[in-house]
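A single protein chain has been omitted; all remaining protein chains appear in their positions.
And then chain A:
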Amino acid sequence: MASTEDKAAKQESATGWKDSFYNPRTGEVLGRTGSSWALILLFYLVFYCFLAGMFALTMWVLLLTLDDYVPKYRDRVPYPGLVIRPNSLDLSFNKSDPLKYVQYVKHLESFLQRYNDSQQDKNDDCPPGEYFLQDDTEDMSKKACLFKRGFLSLCSGLSDTNFGYSEGKPCVLLKMNRIIGLKPRGDPYINCTVKRDTPIQMQYFPSEGRIDKKYFPYYGKKAHESYVQPLVAVELLLTKDDYNKELPVECRVEGSDLRNNDERDKFLGRVTFRVTVVE
């Protein structure tokens, strides 16, 4: 029985597979006649259109429930991350070869464009040391506190357009992530250390790496259009002994309730990067 069945099956498949593409006797293409194809395709078209409509409807309902200014939930970003500029965790360059560090300089320069006086003059000079709380106005828009490039002094790129890279004393800018409604308690400041036995000298701008409370809270992109984050610049005052070595630097936000020791999130209130300066 098995053999006869197999033979039949073989014969069938021999003529069968050609027929399965186009069967001239019935006019079937891929097992269906033209009208059958039309009908099933029409069905799927209508069906999917309906589904798309349904999906659009539910998405529309979703968007209706959302606030334009503040996201519904902010519990997934309770604490800000800390990031550095230039945007690389591995700074390595030859101080006498401008081609090697020009990318960092360019990056810093473009990053600081928003902090130019021409931009910041529009912002308020608010009182330091306290939160810049603003009540809801009619158009919801909020004012921002000014932060000028000049605050960064040697690292502002104004006096030294190479941000110290040409002298082997590179500047690194640190910024905390924007989080709507974040009000850090205490006096937050940035502290950087080199993870090795002999420390290196560093210079912070503004002094002591302080982040003023007046830049908090943030009211969101739409309301707080001209908001700029406060920055802290660290100039690593490297000496000859520090050249040609990989220096692991860790910076943390200290002096406040902001977390800087999360096990899993290595960028929460802290950042680790490596600096290698070649002579």
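Please note the rule applied: a contact is a pair of C-beta atoms (placed from the backbone, for glycine too) under 8 Å apart; a residue touches a chain by one contact, two chains touch by 3 or more; residues count from 1.
Just so it is clear, contacts and distances are computed from a predicted model.
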According to UniProt, what is the chain that's been left out of this complex called? Choose from "Ubiquinone biosynthesis monooxygenase COQ6", "40S ribosomal protein S11-B", "Transport inhibitor response 1-like protein" or "Sodium/potassium-transporting ATPase subunit alpha".
"Sodium/potassium-transporting ATPase subunit alpha"
Contacting the left-out chain: of A:179, A:253 or A:275, that is A:179
Can you work out which residue in A:122, A:185 or A:266 touches the chain that's missing from view?
A:266
Touching the missing chain, which residues of chain A?
1-4, 6, 39-40, 43-44, 47-48, 51, 54-55, 58-59, 62-63, 66, 69-74, 76-77, 80-83, 87-89, 175, 177-180, 218, 220-222, 224, 227, 262, 264-268, 271
